[in-house]
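Yeah, one chain of the complex is gone here, protein chain that is, but the others are all in their spots.
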Amino acid sequence: MLIHKYLRAYTIGLVSALEYRANFAIGMLSAAFPILIQVYMWNAIYGSSETMFNRSYCQMIAYTVLAAITSRLIRAGFEYEINDDIKNGGLSKFVIRPVGYLPYRMSCFLGQKTGHLVAGLLLLTASIGIISIIFHTAVVSLTGVVLFLPAIALAFILNFMIFFCVGMWAFWLSEIGFLFEAVRIVIIVLSGGIFPLDIFGPTIQRILSFLPFYYTVNFPVDVLCGVIDTSAIPFAFAVQAAWIVLLTGFSALLWKCGSGKYLAAGG
Amino acid sequence: MKQILTAIKKHLILWGILMKNSLMSQLEYRVNFYTGMAMELGYLLAKTVYIIVIYKAGIPINGLSPDEVLVFFGTYMIVTASYAGIYASNFWGMSDQVRNGDLDLLLVKPVSTQFILTLKRSDLSCVIIDVGTGIAAVAIGLSRLKLSVGILSILGYIGYVLAGSVVGYALFLLPQLLTFWFVKTEAVSALVDSFWDFNNMPMGIYNRAIQSVGVFLIPIFVVTNFPALFILRRMEPLYAVWGILCPVLLLTLASLAFRFSLKRYASASS
């Protein structure tokens, strides 16, 4: 029963998540100030016009809040654990044992994130409710909610794959320093975690839509708020899935080269 | 008076040595140095998107043109250098120093304990990036505005930048003093850290009540909004005076609070 192994990894993750609860709560809490700043900024900008960057004022405020929560909801963090495994020999047991490193990490991650997902989804629901009351209009539709669930699930896996690949860099870099942190910040910007990618203008936005990042935050939030044409959604789902497959393949390649190097170096 | 001047001179010399030592320590770990710069660039990108929004929107914000907002942003970056490069990392490290007793060895030195505890380490790689981009942004903004700035405006601007840095130092030191009461203050640090970004945008975007609180009660806007207001010639006389008084008052307050906290340390710890 292969699945049992991963179930165990999952429970390990769950236990350690209890220790990280405080960090998660702090992360969410520290979203409060940036949200406040951005809301005031949008207040000032929308003072003179109705729609901007493809969104009404109300939709932009909703985006600001929901994207801030979503990006923290899917946030990885295990890239440091991968680095640790590679540097401190924790990987040896995976090279020997028939437990795939990717499924192991995934199970751990799911375990760590279960609580966050529940809390995050509750927070999203509450925010939607509050925004809807303030603006006297429903910011999400039922279709939006229904389509959001697969979108966020895929976004979650996609973000996992992105950071799994990033973590693999540790095979080739003797020290990580603040690199992961630098990468993380850039990815937050490129995924629309701060502002929707529409702000970059159509050309850059088009380029960014070929990269996986858009599909981790901007896309699911837009689906939820009904900003995207329903007709474009199936294609976007397909892109999400394609990126997941592509990155899985890429990670396998990285793993193959990396673990070969790892073994050659004597673990 | 002479004694005070000698003491100030001594501490300035020490500060120079501490900066040199910090830089040398940092250069020992080249990867950390370069990736630290990369991280600072990442943060810079995250801040720049705000400016992109303003320019793409292309409309004045509460009376400020995008170019003027750029001057605010550049000033914010310049003062952020003092935060990210000089005192913030010392503040985050304070709880460790209190916990593991490193503070003990600082207490017996014939120098100001507050000075050595809060300014020991600095990170000049951040300073270079932040000051560099900040000055560039201010210069671009000013030249597009075709605003002529004389030597006096520049000196006044530098004065308000320094005053703002002092206010930032004192304002962000105060919550960190909680570390003398509670061992773990990571939550405070994370929350306070995001508070810094209130200066990211001109304070004009906030309503009157928030502006008053942010200027007089919790003077976050004095930190980087004031120098920008000054050089754009939009500073009210009341603000001009407050911009000079505030650092003096707040630094005194922080210093008193620090002494009070240290007393607590000396009485309560073992």
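To keep things simple, chains are lettered A and B as they appear, and every chain counts its residues starting from 1.
Rule of thumb we're sticking to: a residue touches a chain if its C-beta (ideal position, glycine included) is under 8 Å from a C-beta of that chain, and two chains touch if they have at least 3 such contacts.
By our rule, contacts and distances are computed from a predicted model.
The chain that is not shown carries the UniProt protein name "ABC-2 type transport system ATP-binding protein", picked from "Cytochrome c-type biogenesis protein CcmE", "Succinate dehydrogenase hydrophobic membrane anchor subunit", "Stage V sporulation protein AD" or "ABC-2 type transport system ATP-binding protein".
Displayed chains that the missing chain touches over the full complex: B (touch as defined at the top).
Summary of contacts with the chain left out: across B:I4, B:V108, B:I151 or B:L217, the touching residue is B:V108. Across the entire complex, the residue among B:K10, B:K56, B:R144 or B:R234 in touch with the chain not shown is B:K10. Within the entire complex, the positions of chain B that touch the omitted partner chain are 10, 13-14, 17-18, 21, 24-25, 28-29, 101-102, 104-105, 107-111, 263, 266-270.
FYI, only the chains that are shown with their structure count from here on.
Distance from the chain A centre to the chain B centre is 31 Å, each centre being the mean of its Cα atoms. Residue ranges on chain B touching chain A, taken from their complex, read 29, 31-36, 38-39, 41-43, 45-46, 49-50, 52-54, 56-57, 59, 61-62, 186-187, 190-191, 193-195, 197-198, 200-201, 204-206, 210. Across the complex, chain B is touched by residues 22, 26-27, 29-34, 37, 40-41, 43-45, 47-49, 52-53, 173-179, 181-186, 188-189, 194-195, 199-201 of chain A.
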